[in-house]
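The other protein chains are all here in position, but one chain of the complex has been omitted.
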């Protein structure tokens, strides 16, 4: 099992979810995040005081999936999250050793 | 060391914390999240426009613990987070290679 | 590649970002979090009803970096996030198997 | 789910129908015919004949008045039109925000919707029948001790030019304005009760309860004290702006609701911290500002009595806010915004019956007493008796109203209002008892009606999920 | 980016200059000279000579009046000063919050900034020329049918003591107060339009559009109906407080804007749920409270007619809120806070032309009709014709205004206002048609002017990023 973590632009969230579901990913968890990277932020100016937003709003999706699905999931995210502009985000893949469904106690792939 | 990530229903957060503490987990970090899965969301209707909430509010707990505690922690979470309804959530276990306590610089298990 | 996860006090976020950038970390993603640990929270009292805040506001930084940078990143975080008070937080290091830049499709270290 | 709400809707409609029928049935206890003699006194505040304040009638109070044929005065009318706006501001958005800020985030919309919906429901009920019951003059003088009859349903006897008197006391404003002023009181009183059963009542139950309560509890009591009934004219209870009719009444009803409906799930275990004290601060501020219409407006004239009522309101409120803050500071070690806001409302409540009778020193003392008294009530009484008066409707309005009613009997000063020359804490106490009994008993009966028709509480899941989503299908999307 | 906004700024300044020039050009169609004879009627509400309400003129309405030389009355003036404050409260913060709560979070600041900026722009335009166009008396009586001329630019003919009449009808308040009261109407009308093009208009376009619209659409129509022009005096359209001038006008302009500007990107796909219904509730409440100044203030006196207008306003609003709520409950299975708020505004809109002409029963029926009618309009009409009237400026103000205007002709009751003795739904209809045509055509032309100077819509990226950051460089930092 792998955990796929994707950092994407917030307005892409619905598209990415649909793409992941279409690719066979049934569950995922999303958190609001702020990202720092190449993409430059705006400057807010309040009565002359400037605040440069070096952190920009992002969404962080995390989905634990079986190993075979990883490539397909990455493709799905790439397809849906890309706007060809700097700041579209990243995908990371981490190993997962165990998964448990709280309701039933099922473990492993059946828990996903 | 392992990182135990649990996605649970928000109103269970206090119970789960208490259960984890009782099981010997001393530290944990929580973020607000939204989940997509089997559980179906409500529909909000504003002047006829329908918005189906496919993401539902969840809490994401993450605790890094020593390997021996993993089974006990999973049991604790299962016990406290279960409401026997769809959407109770998941537990994932990921490997962790190092831990550092910022204040003291301690590393490894003593840092937890 | 490793994912460095740091839990820090919220007001240290700008310093830690600057230190990481100085250490050569180019991208990172931040989420608001709440932490439970040794540090004790305040008690809020509303018309006599007491609510003990066992979760305290924290920031969770996550940065995926090449293996060689890990030690330097940890030092940078320690240096910037420490206030020598309980609750300064933790750093965890997790293995990462793959990274993808959504915009270009680059993978591996070049994706970071 | 869908099914359940359709049922609820049917209940709601049945309730409305029921009201229409009930409204045509006489609810007055028969009483011996005893005429409510109007004792003449001085009148209006025209520019040519400036009123001697000491002799100015407080028609909204219980003073007998002389000239039952006063012409409308444009200055008085101007102030009363403004007062209507001010008192409506107290409920929407004032009270809605005061309560909305104190609940948990998942119940904010539902809580503000309660105040808003009650405003709408009571407006219609008032127009249909409650104004008639409260301020009509029952042709049978015996019955008139208890209710105003149905002679003015649909406001059918309100005219543009009819010389106009209430309880035998002439008013210098057109009846439409008076009717509107009183309507705003009829709106806020039931809305106050919501604090007692916050975060758990069904919306259908709320609509039915408030409809019935407005007709069978508020309207009769308003008639007794202000409309020519036995409490005002005969017994001589001093209640300038509604300490008894509004606050004790709402407070007691709230207590009964809290007892009957039981505690919120998770009370004492879950974190129930207020979601947004800025909303509560806005609410308290608008209550404060709007209360000038409530209290100074109860002079029904733009004169020195209105000015004195305004000054007393301000002084008592500030004193009560500081008193609550200091009491909490001593006990809990922190001065809080919620304490300041709660104390201010406690002061407003307590000074209500007194505002047109006492002098500033009296108001100051009443404020201090209310701030400390309500703090103790909200914190300790509730804990001791283990009921869940969630946002302290009884703790603030019941207790504050009682303190104010009694102390009005102590501090009334004839130099401010000659109508307060005869005053006694005991008479005041009798007035409270009458209200407490009627309000308590009839509230209980109405709750039973709701219980067996609409049901009272939402399901456990709905309570857990939050009323915003469960009842209204709406949510705050602040992030 | 920087470059683009500098260009925008230049446009904005050019726009302001353009206005100054345009304002000096006569825009009135030439018409045959036909004097607007003032028919005498009763006057003021002094304390010594109480007005017979049935004969009281409603100068803001279309009633001819007698005495064109009335002395200012301090009571009437007091109420009108308060009314100015109440009506301004409707726009800032009322309408700003009503709309601000309904958009997405990334557009909240930009949305409230629209109401605030419009308040500022229209104030200046009104002082510079619109008051003169709307309420001046054109020396050429033929032209006076269509516009008031430029004799009062910069308020140069407003004096402290000049006896003062509007459309031949004397008013009992100083002209400065009358000018201010009418200014608040001129402010809210264009601000209402913003609901139609929310979340996508350029700020420079907004400033230019509102300046021109205020001069070329609002001011002339106000003159036609209230300022002595052909719609009021000659045709006899009954419009007590602005159903036609304000609401149909703004609603139609909104529809044209929605059609010309096109839909928001992502409509029907993205989640566009309102960000904060508490803001919307506050906004609706302040609109409600402030509307007392709007409607009861339109009596321009503190008298029984003001009282009746206030009562009608309250009853229609409550009825409409409940009607919308029930309609939505039946259709969508949930009673919503947004429905209550929307229904209330629909009721306020519909009762506006009627408030000083109908009796409470008429108001009640108008409220029910508006609640149901606007619900259908906002939900089904929009869907059927596929335009993006984002926050239902047309759905609520256009439809509600039309319902109210027609039903005023049905329910006008001479016992409330003798000026409404002659009434006909048909005449009302003619009044609507005139307004609809002028408003529709000129709004379109102004949009074209904006399109080819400032441009109308923000860029796609700006729309996606949100107007708060893209236009204003500001953001909410609530967490």
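To keep things simple, chains are lettered A, B, C, D and E as they appear, and every chain counts its residues starting from 1.
We take it that a contact is a pair of C-beta atoms (placed from the backbone, for glycine too) under 8 Å apart; a residue touches a chain by one contact, two chains touch by 3 or more.
This is a predicted model, so every value here is computed, not measured.
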Among the displayed chains, the hidden one touches A, C, D, E
Any idea which of D:79, D:178 or D:387 touches the chain not displayed? D:79
Touching the absent chain in the whole complex: find that residue among D:186, D:217, D:255 or D:282. D:282
Contact partner of the left-out chain, one of D:319, D:348 or D:366: D:319
Touching the unshown chain, chain D contributes residues 44-48, 50, 52-54, 73-76, 78-79, 82, 86, 104-105, 273-278, 281-282, 284-286, 288-290, 292-293, 296, 301-308, 310-311, 314-315, 317-319, 321-322, 325-326, 329-330, 332-338, 340-341, 344, 360-361, 364, 415-416, 478-479
Tell me, which residues in chain A touch the chain that this view leaves out? 44-49, 51
Absent chain, residues of chain E that touch it: 2, 5-6, 9, 12-13, 44, 46-48, 71-79, 81-82, 84-85, 88-89, 92-93, 96-97, 100, 108-110, 112-113, 116-117, 119-121, 123-124, 127, 154-155, 158-161, 173-177, 179-180, 183, 203, 279, 282, 302, 471-479
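Here, only the chains that are shown with their structure count from here on.
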Overlap of the chain D and chain E neighbour lists contains B
So chain A and chain B: same face meeting same face, with over half the numbers shared, or different? different
Contact-pair overlap exceeding half with B-D, pair selected from C-D, B-E or A-E: A-E
From the C-alpha centre of chain A to that of chain C, how far is it in Å? 17
Can you check how far apart chain A and chain E are, centre to centre, with Cα atoms defining each centre and the answer in Å? 47
Distance between the CA centroids of chain A and chain D (whole Å) is 53
Multi-chain contact residues (two or more partners), chain C: 31-32, 94-95
Of all residues in chain D, the ones touching two or more other chains: 271, 473-475, 479
For each chain, which other chains does it touch, given as pairs? A-B, A-C, A-E, B-C, B-D, B-E, C-D, D-E
